[in-house]
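Below is the structure I would like to discuss, written out as structure tokens.
One protein chain omitted, others in place.
And then chain A:
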Amino acid sequence: MRLRRMLAVWAAKLTEKISVHIFHRQGVTWAGKIALQICPSILKELAGQVKKDIYIVCGTNGKTTTNNMLCAALQKEGYRVVCNHTGSNMLNGVVAAFVLSAGIGGNLKADYACIEVDEASTRRVFPHFKPDYMVLTNLFRDQLDRYGEIDITMNILKEVMQSAPKMKVIVNGDDALSAYLAMESGNEFITYGISEKVIDDKDSREIREGRFCKQCGEPLMYHFYHYSQLGDYECTGCDFKRPKIQYDASEIEVGDHLSFTVEGRRIRANYRGFYNVYNILAAYAAARTGGLELTGFNEMLAAFNPENGRMEQFQIQDTKIMLNLAKNPAGFNQNISAVMQDEKEKDIIIVINDNAQDGIDVSWLWDVDFDRFKDANIHSVTVSGIRCYDMGLRLKYVEIPSKVETDVETAIRECVKNGCGNLYLLVNYTALFSTRNVLKKMEAEK
């Protein structure tokens, strides 16, 4: 069926050109949808042409960063890699990644594929191909209206793991939920984690998932927490405990940059945010498990600039701007920690939408520890987006005053004009694309 495949590839490429260049739409899902309609077996066929291995990356937070880093690491070693860079991670987005990488002859020249897959969409992706490796970053509460409770997500992941028994799972051993899933699946698994205590987070009021053992229902006991429910745990009722960590990060330094040691190598990156240690470690463990030497890993990290609104920097006139995605309590709390590592005075704009892709239920805002902003040397807070009033109200109840500005561009211009020159934009999923477009446009103005 090569002809049909070629036709599908052409149609997808044309669709992508129209959707991105004429309609300025982010995302490539239309291209994937059309390709699949023309040639229903296209994903299976193209995935079959990947010469070495297919990685998929799942988990609530860190998928896009981990996946893009893994892709960059493989490319650094000289390989050709298929990757859904933009984070379009449902079936159509996955199809688009393969189709748009194929040549006009309908064939794919790739050594590896690195594909992030939305947890609930794994069910629709796995029938097309069986990955060689799954990276499982973590499981936090996210979009309860869309995914339902975490238990439902876990059941889906277990089902797909068992449908691919040869697939190896590279799992964050510090997350009891992810680790349990890997153990329970029967698939071979490899662990990464952090065995030393970095920040004492035991007294935090942060919401923690899975306080009870998934195996026996008794409470889990923690020797320490890193953040949220990530830490060193042990069941009080049965033999379930944190597995032995194979890729173990130690001597961790967090501040303006990150560094840590794994396998005796010192890893350095110019990012902020403790959670990025996990992202880097996940990508590292995945590539090492796949047999790569990773001699150029630090060099890759130094050049790594995802330009996708994950700690992305902009400069508009005299104002330094940091844009970062924050879409659920665990992610937002980590964002707040990262903001607080910058001791300088700062303006903050928070943009919250409630479109379908964001989750239409915004009650999670109340599970974020915004009261910590009180100690964050804040010059001003502006709330924007469809749910700006909810966000403003959330801050009112921790006695942080905020200004409502429904239009994001006006909010940014106001901060550039009257702010303190150091601006953080924390935005949720659909707000990311529109906010990023505004920043790109403003940056280009002279």
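In this text, a residue touches a chain if its C-beta (ideal position, glycine included) is under 8 Å from a C-beta of that chain, and two chains touch if they have at least 3 such contacts; residues count from 1.
Quick note on the criterion: contacts and distances are computed from a predicted model.
Participant: Which of the following names does UniProt give to the chain that is not shown: "Peptide ABC transporter, permease protein", "Glycosyltransferase involved in cell wall biosynthesis", "ABC-2 type transport system ATP-binding protein" or "Lipid II isoglutaminyl synthase (glutamine-hydrolyzing) subunit GatD"?
Facilitator: Its record in UniProt gives the absent chain the protein name "Lipid II isoglutaminyl synthase (glutamine-hydrolyzing) subunit GatD".
Participant: Using the definition of touch stated at the top, determine which of A:K76, A:H128, A:K327 or A:R394 touches the missing chain.
Facilitator: A:R394
Participant: Among A:Y192, A:F304, A:W364 or A:F433, choose the residue that contacts the chain missing from this document, as touch is defined above.
Facilitator: Of the candidates A:Y192, A:F304, A:W364 or A:F433, A:W364 is in touch with the missing chain.
Participant: Spell out the interface residues on chain A facing the chain that's missing from view.
Facilitator: Where chain A meets the chain not shown: residues 141, 144-145, 148-151, 207, 211-212, 217, 219, 360-367, 389-390, 392-394, 396-399, 404.
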